[in-house]
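The structure that follows is given in the form of C-alpha cells.
The complex appears here without one of its protein chains, the remainder shown in place.
Read from first to last, the chains carry the letters A, B, C, D and E; within each, the first residue is number 1.
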Amino acid sequence: MKILVVNPNTSKSMTEAIDRAARHQASPGTEIVTLHAKYGAEGIDSTFAGLLSAVAVMDLVSTYPDPYDAVVTAGFGEPGREGVQEIAHAPVFDIAECAAHVAQLIGRRYSVVTTLSRSTAAIEDRLAVAGLAARCASVRAAGLDTVEVDRDPVRARREILAQARAAVAQDRAEVVCLGCSGMTGLADEIAAELGVPVVDGIAAGVALAEAVVRMGLSTSRICTYAAPGETAVKGWPLSDLVQFLGIRHPC
Amino acid sequence: MKILVVNPNTSKSMTEAIDRAARHQASPGTEIVTLHAKYGAEGIDSTFAGLLSAVAVMDLVSTYPDPYDAVVTAGFGEPGREGVQEIAHAPVFDIAECAAHVAQLIGRRYSVVTTLSRSTAAIEDRLAVAGLAARCASVRAAGLDTVEVDRDPVRARREILAQARAAVAQDRAEVVCLGCSGMTGLADEIAAELGVPVVDGIAAGVALAEAVVRMGLSTSRICTYAAPGETAVKGWPLSDLVQFLGIRHPC
Amino acid sequence: MKILVVNPNTSKSMTEAIDRAARHQASPGTEIVTLHAKYGAEGIDSTFAGLLSAVAVMDLVSTYPDPYDAVVTAGFGEPGREGVQEIAHAPVFDIAECAAHVAQLIGRRYSVVTTLSRSTAAIEDRLAVAGLAARCASVRAAGLDTVEVDRDPVRARREILAQARAAVAQDRAEVVCLGCSGMTGLADEIAAELGVPVVDGIAAGVALAEAVVRMGLSTSRICTYAAPGETAVKGWPLSDLVQFLGIRHPC
Amino acid sequence: MKILVVNPNTSKSMTEAIDRAARHQASPGTEIVTLHAKYGAEGIDSTFAGLLSAVAVMDLVSTYPDPYDAVVTAGFGEPGREGVQEIAHAPVFDIAECAAHVAQLIGRRYSVVTTLSRSTAAIEDRLAVAGLAARCASVRAAGLDTVEVDRDPVRARREILAQARAAVAQDRAEVVCLGCSGMTGLADEIAAELGVPVVDGIAAGVALAEAVVRMGLSTSRICTYAAPGETAVKGWPLSDLVQFLGIRHPC
Amino acid sequence: MKILVVNPNTSKSMTEAIDRAARHQASPGTEIVTLHAKYGAEGIDSTFAGLLSAVAVMDLVSTYPDPYDAVVTAGFGEPGREGVQEIAHAPVFDIAECAAHVAQLIGRRYSVVTTLSRSTAAIEDRLAVAGLAARCASVRAAGLDTVEVDRDPVRARREILAQARAAVAQDRAEVVCLGCSGMTGLADEIAAELGVPVVDGIAAGVALAEAVVRMGLSTSRICTYAAPGETAVKGWPLSDLVQFLGIRHPC
Partner (left out) sequence: MKILVVNPNTSKSMTEAIDRAARHQASPGTEIVTLHAKYGAEGIDSTFAGLLSAVAVMDLVSTYPDPYDAVVTAGFGEPGREGVQEIAHAPVFDIAECAAHVAQLIGRRYSVVTTLSRSTAAIEDRLAVAGLAARCASVRAAGLDTVEVDRDPVRARREILAQARAAVAQDRAEVVCLGCSGMTGLADEIAAELGVPVVDGIAAGVALAEAVVRMGLSTSRICTYAAPGETAVKGWPLSDLVQFLGIRHPC
C-alpha cells in the first residue's frame, strides 16, 4: 500500500518531521511518500494561508504522476479536504478529523491543543463540518505559531503541556489531540505526564488510511465528492508557474 | 495482535458468519477469537434482549482467561460498550460506532439499514451518545428480525437493498452501513448495485481495532472508563450458573 | 394505585431509605412496594454495575407475581429504562428523568449533583437520550461514591451542598436535582440553605407515576417499547440461579 | 388543593369544555376554578391574539382575590407562561409543555396536532424554549381555526384524526398530543383508533400541577422568575377598563 | 423612507435617547418617527412587563394613522416581534436580532451585555427563536436595571465595560452588543477601550430596516406572519382606555 502524505506548508523541517512520524506509524508493507507545498506559507497560521495551502495540496495531488492508495493531508484545521477528495484517485484522510475519530474511539471527550488562538476557530469549524464536534471538550491554544513550535521545542513542549493539563482538569477531556503537525513527537511524553492517551494526527491519519484501504473502500462518488467534471479551468495547475516567483509577506 | 470478537447473541450460525467476516478483514498476523453469549437471546430485537446481551458480553470478556489486544463487540446498536470498556484490559470497538466512523471518513452523510423499526431508536441513541449523529442521514428498517435475516437471506437481501436504495435516493445518504451482524456478506453486492460504498460493521470493527492497537493507544482510564473498582458485586459472573438454565420466552 | 419502586442496587439501607421517601411522597390510596436487586452491586458507581443492575431490575419486574399500576426505577443515571418499559405491564418512571421533568416545570435551568465524576457521563447520556438535556446547566459530582453517601451522611451533606451552591452560583442553575437515591432526605435542607427548589428523584418518580396513572395513560406499544415478543432467551430469569452465587469484586 | 385553570380566550363554550376536562382529571380533594380572559380574542389563531391573551391571563391571575395552589394556563402554544410565573403565588403549568412532558414519559417521540399551519411555529417555539423539542417528531395542523374546531366537531374530529394518523405513520410519533384546548374530549377516541396514547393538555396540566404541589415544590424565585419588583407600571390592571370597550376586528 | 421606532417602555428620557440614536444612524432621506408605549412599565425588567409592552407596541403600530416603510421595535429581548409582524403594514426589525445579525457579519462570536441577570434568559430565548444563538458566546448582565442604567450613567458605564471586557477575555467574544436601549451612546467608548466592534441595537435596527426596504422586500405573509384575520377581539385597542388609568406597582 502506498500513502501520499501531503504537508500543506513549505517548511522543510516540518516536512521531515511529518515524514518520520508517518513512517513510524506505517505497517510493514506500507510505503510512505511525503510531499510538501510548492507555494504558500512556511507555517499556516491564518485562513489566508490555509486556503492557499488547500490549492497547493490539490496541485500536488492532481499532478502526482504515479498510483497511490490513500492521501493523508497533514494540516490540522486547514481547509481543503473536500476538494482533495474530489480530485484524488483514492480515499483522503484529514489529520484533524482522523485524530478526533481515534480520540472518540478511546475516550468520552477529547480536547485539541493547537498553536495560536486565532487558529482555534478553523479547527472548530473543521470538526463541526466533519460531524465530530459533539465530543470535543475544547480547542486550546498554546500561544506559539507554527514556525515557533518548530523552532523552539522546549517552550513549545512546556506551553502545550500546560494547555493539555488544563483541558483534562477544567474541560473534562479524557483524550488530548495534538493540533499541529509540528507537535508530532510530543505525544508519548505528554501522555506519560498526564495519564491520558494523546493522539498524534499524522499517526492517526496513516492508521485510518491503512484501515480503510484494507477494507477495500474509497470515497463515495455519488454526489458531493464526485470528480469536478469537464469545467474549463484557467491557470491550473498553478505549480507550473510558481518557480518564477519569489517570496513576500502578505501584510 | 489478538482481537476478541464478541457476538452478543447466542446464535451459532451468526457467530460463524461474524467469525468469517472478522477473519476476512484481519491483516496477516492478526488472530481472531470469536466468542458468543452464553445466555440471552438468539437474535437481539429489543432493549430487553440488548441489556441482557450487554451483561453476557461483559461476562465473556471478564472471564476470558488469556491476553488480548482489542475487543470488538459485534452487536449493532446494542447497549454495553461503556461497560465493556471499563472491564476490558484493551481498547473496545463497537461495530455500530466503527461503521459510522468509517462511513464519515469516505462520504458526506451515511444511512444505516437495520432489521426492525423498533430497533432504530437504539441505534440512533448509540450513535448520538458516541457523538456520531451529525452526519447520520437516517436509520432505516428492512422489516425482518435478526433471526429472519439469518434464515431467509433471499428476502433479507431484497428488503435491505430496497431500504439502502431509498436511503440514497430520499435521505441523501452517500454511504450505507449494514446495521446487523447477520447482514455481513451483503456489502459488496449492495455496493455494486447502488454505486455507493457499503460498510460492514464487523470489518470496520476489526480494521479500526488494528489501527488503534498499532498506534499504541488504549482506552482512557482517567475518569469515565476507569475500572469499576472494589465494589462488592453479588452474582458475578453469571455465566457460572447459566449451564443449569433452560430457555424460555420473555412474553 | 400500586407502585413498584425498584432499587437497582443490593443495599438494604438504601432500599429502606428509598422506601421511606416513596411512602412519604405517595398520596393516600397509593400503595408502595419497594424491591431491590437480587444480584449486582451494593452501590452502582460504574457502567459495568449499571448494566448488571438493569438486568436485575428487569428480572424483578418480570417475575413480580401480582398486578401493579406503575414502576419507578430508582437508579439515577443507570441504564435500563427502555428495557423495563418493554416488559412491564404498566408505565415506567426513571427517577433521573422524573427529577429533570419536575425541575423544568419550576425553573429555567437545573443542575444535578451526583456522587463521583465518573458517573456524570451516564447521567448526561440518560438526560440526552430522554430529550431532557437542553435545560440541564451541569451535572456535578460530590466526590463520594454511592456507599460512602450512605455511610457518611455528614460528609455527604457537606460536599453535596458545596456542589449545589456552585451549580447555582457558577452554572446559573435555578433548581437542583439530587442525583443519587442515597441523597434522598437532603432535599429540604439544601433548599433552605440555597433558596432554590431541590428535587428528590424518588419523590418525582412517585409523583409523576401517580399523575400519569391518574390520566389513564401507559407506555406506547406501537414501536420502540413493544413487548419483546417470542424470541428464545437462554438463562432467563437469572434470579432463579443467583442464590447459588457468592460475592466477588470485579477487578 | 385549589387549581386555577385559565382559558386565555374569551369563548364561553371553550371555557366550559376546559372546565369539564379539568374537573374530569382532578383527584378527589382538588378544587378546580376555571377563569377566562376578559379581553382579547374568542379563539387565538395569531401571535397578535396570543400576546394579548398573555396579558389577559396575567391580569386574571394577578387580580384573583383568593389563595390557590397552582395555575394551569390553558392555551396551547400561547406566549406568556414566564410572565405568569413571575406574578403568580404558586407554580404555573402551561398545557403545551405539560402535554409534552407526559408524552416523553410514555413514548419515544411525540407529535402535536393543532389547528392552523400558522400556529405551528408558536408551538415549536414554546417547546424549544421549554427544552422539550428534542423528542418532538412534528407539529401538524388540522386546517381549522380554534373557533371552527369548537363549532364543527365532526369535521374537526376527521381532520385531527387524519393528521394524527400521518404523524404516527410518517413522522414516527409514538404518542400524539392534542394541541388546542378545544380538542379536549377527543383523546380517547383517537387513541382507540390509532393504537397510541393520546395526551390532552388540560388533563396533563392538572395532573402535573397536582404532582408538583404534592411534592411541596414551587417556582424557583432566585433569578429568572423572581417577582417583577417595584417597577412603576402604567395602566395595570387593564381589566379595570375593559368593561367600557366593544368588540372589533384587528384587520 | 419613513421608519417607526417604537420604544416599548414609557420612559420619556429613554424615548429621547432612542430617538437621537435612530436619527444619528438614519441615512439622508430617512424619516424617523419615535413612539413610546402608552401603558406598561417605565423600564422593562421582567417578562411580566415585557408581555405588557408587547401589547403596547402592537397597540401603537396598529393605531398609527399614517403610512410607514418599516418598524423598529426598540426593546432588547422583549417578546412581541412576531405579533407586530402580523399587524404591521411593513417589515419589522427587533433590535436584539438586528444587533446579532450585524455582529455575526463582522466577527466570529458575539456577546450581549444587558441589565439584570433575570433578563438574560429572555434575550437568550429571543436569539434562539430567531435562529441566532449559534454564534452567541454569552449574554452577560451589568447588574443595574433599565431605569438605573438611565439614571446613573457613570456606574452603568463602568459595569457594562467590565462585563464587555469579561466577554472578550473569558467567553472569546469578538464583537459586543449593547443589550438595552438605555445603553445607546456607549458603543464608541467601549469599542475604543476594548479594541472590538461594539454594536448598538438601535443603529442596527435602523440600518437593517433601510437595507431591507431598499431591497424592496417585506415580511412573508404566506403562513406564520399572515395578518390575524377577522377574529373577534374584545377590548382592542386598549389605548383608548388607558388615559383613565393611574400608575401602580405590580407586587
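Please note the rule applied: a residue touches a chain if its C-beta (ideal position, glycine included) is under 8 Å from a C-beta of that chain, and two chains touch if they have at least 3 such contacts.
On a predicted model such as this, the values are computed, not experimentally measured, just so you know.
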item	value
Of A:83, A:107 or A:197, the one touching the omitted chain in the full complex	A:83
Contact set of chain A toward the excluded chain (per top definition)	10, 38-43, 45-52, 54-55, 58, 62, 79-80, 82-83, 85-87, 117-118, 121-122, 125, 128-129, 145, 147, 223-224, 226-236, 238, 240-242, 244-251
Touching residues on chain E - with respect to the absent chain	25, 27, 91, 93, 97-98, 101-102, 104-108, 128, 130-135, 168, 172, 174-175, 195-197, 199, 203-204, 207-208, 210-212, 214-215, 217-225
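Here is the rule we go by: only the chains that are shown with their structure count from here on.
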item	value
Chain centre separation in whole Å, for chain C relative to chain A (CA means)	44
Junction residues of chain D - those touching two or more other chains	108, 128, 223-224
